[in-house]
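All protein chains of the complex are present and in place, except for one that has been dropped.
Take a look at chain A:
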Amino acid sequence: MEKYLYIALFAPLVSSLFSALFTATPKKLFTGIIASTLIFVSFIASTILLAYILKGGEPIHVEMMTWMATGDLYIPFGFVVDQISVTMMMVVTLVSTIVHIYSIGYMDHDKGFNRFFAWLSAFVFSMMILVMSDNYAGLFIGWEGVGLCSWGLIGFWYHKEIATWAANEAFIMNRIADLGMLIGIFLVYWNTGTLQYDEAFAVMPSLDTATLTWMGIFLFIGAMGKSAQFPLHTWLADAMEGPTPVSALIHAATMVTAGVYLVVRSNELYSLIPHVGLFIASLGAFVALFAASMALVNRDMKRIIAYSTLSQLGYMFAAAGLGAYWVALFHLMAHAFFKALLFLGAGNVMHAMHDELDPFKMGGLKKVMKWTWIMMTIASLALAGIFPFAGFFSKDTILEAAFAEHHFVIYGVLLFTAGLTAFYSFRLVALIFHGEERYKIFGIHPHEAYRFMLIAMSPLLILAMIAGIFQEPFFGMVEEILSAHEYHIHSHTTLWIMLVGTQLFVGLAILYAYKKYASWSRVPDGTSPIENSFIYKLLFNQYYIPYFYEEYIVKPYREASELFWTKVDMKIVDATVDGIAGIVYGTGKKTRKMQSGNLSTMLKWMVAGLVGLLSLAVVFGLAARYSDKIVIFLSALGV
């Protein structure tokens, strides 16, 4: 089985290195095909590992080689395939395979075709390191690796200023969070003496609560950055500047869920500190509502889906914070399927509409893009949590968990958010695919995506529909290590009222969205009363948080930097260095005249030097010989 582990891990690396060979050359179709094949190989290997684990096989633990061994510190390149990591591996490799194949079509006319596959495969490799590592150090390497690849892919169209800006924003925000994460890792090492998960978790119950709390908080700060939780959330919406397959893979299905993975992986730590868990759950519920509210009014198709991702990540954290780790992981998996499908569908629409992102300028596309319409509708149904699609099983379980744990405020917030989710998802679908063909004003002739792109998307479509049936086997698999308990409401009547009530509520939200937007006829121009209302402006401007960051953090920081540059750097540091250089240069300039080339003069200088050195030797010789007397003489002088 170790063989399959190495294949799953290193096939993406080979793929990346191979594609990287051709980055400077024009588009070569075979890089895309070979990269997709290698990722598919990785997917097959992961499937074999999943089958092995499902059959009840022992978790596979390998140590490839020693990485660091100094004193008491011992960190190997170790990898583990257990119930948690194999789930993540399946999600990552499956979505990656589909996104790779889809990208062959999506990046068809792009000059950076080969470079795109190099980055994308490098991302898959980093993500595999992240989920398969058996210690926090390896996890951190993968963590930084996905951050780097995310930077490279958001800024993939680097000639666009806004893309490079968004890439830098994402990278810098993640650096801030990674500092917290590093401190968390150091705390783990200082207090447990190891970074291996199993050994560290074995020691943790004997530590005092304050230490564990700090560990939990700092590790969660790292998770907040990667999973774009408030207040580090602004980068995710801006990251939509990257190519759409990137948004589907990195900023919806895999990388942003790394934070949830970290919390699930550290479940033994977090179950020791339930108060931190409660904070995580509350923050998750808050972000779920907060992000969903911003998605309500946004006019950028990809940003709406990005806020939806943010909101769903909030659900996952709410579940993980309440101790329902397996529910969080299950929602992570289901969400990866339908959200990737939604993003890829949005990619089709973008292609058809020549990169137009405003759904108000679309409308009526279901006639020309029938399959994309079906796929996005089903993905939205799954996202809204309609029975029997994937989201119903995962999201409803989160609601049940919140209810069963008696956190009714969190339950209420999440339930309300479910309604908002349904509303904004179908607002998007209605605006894009129904109503009048508003795009005709702009002279666009839409067309359906390539057939192979649609076929590549079909596994996601099927999974978005049927992923619910995996709930039982999934629960059976992870209950061994996730201290899983099924969340059953004791009274059957309550359970049914909740189920039906939720479905009705969500269904009404969908109907309302259809009624309001399906027959939309004009492009809003900012004159209608609702667009001028305070709430609309607040939501449309993302609660003015980006503005706040710009005004109160970025600008003062910039001013402080300028001050330090002109006053400290130029006047003190540079002046010192320049001064030293000036002294050396000036001395050289003055003394150059000695070098007249005249032998007599040079001989005179030589004699002068000889006399000088000799007299020095005599002085020091005498001083050494009579040192005791000199000391007496000096002490008599009172020195």
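Criterion: a residue touches a chain if its C-beta (ideal position, glycine included) is under 8 Å from a C-beta of that chain, and two chains touch if they have at least 3 such contacts; residues count from 1.
The criterion applied here is as follows: contacts and distances are computed from a predicted model.
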Identity of the absent chain, which is to be given by its UniProt protein name, from "NADH-quinone oxidoreductase subunit K", "Cytochrome c oxidase assembly protein", "Carboxymuconolactone decarboxylase family protein" or "Helix-turn-helix transcriptional regulator":
"NADH-quinone oxidoreductase subunit K"
Just to verify: which one of A:H159, A:R592 or A:K629 makes contact with the chain not shown?
A:R592
Residue of A:A51, A:I455, A:L603 or A:V618 in touch with the missing chain, whole complex considered:
A:L603
Taking the full complex into account, what residues of chain A touch the chain not shown?
592, 594-600, 603-604, 607
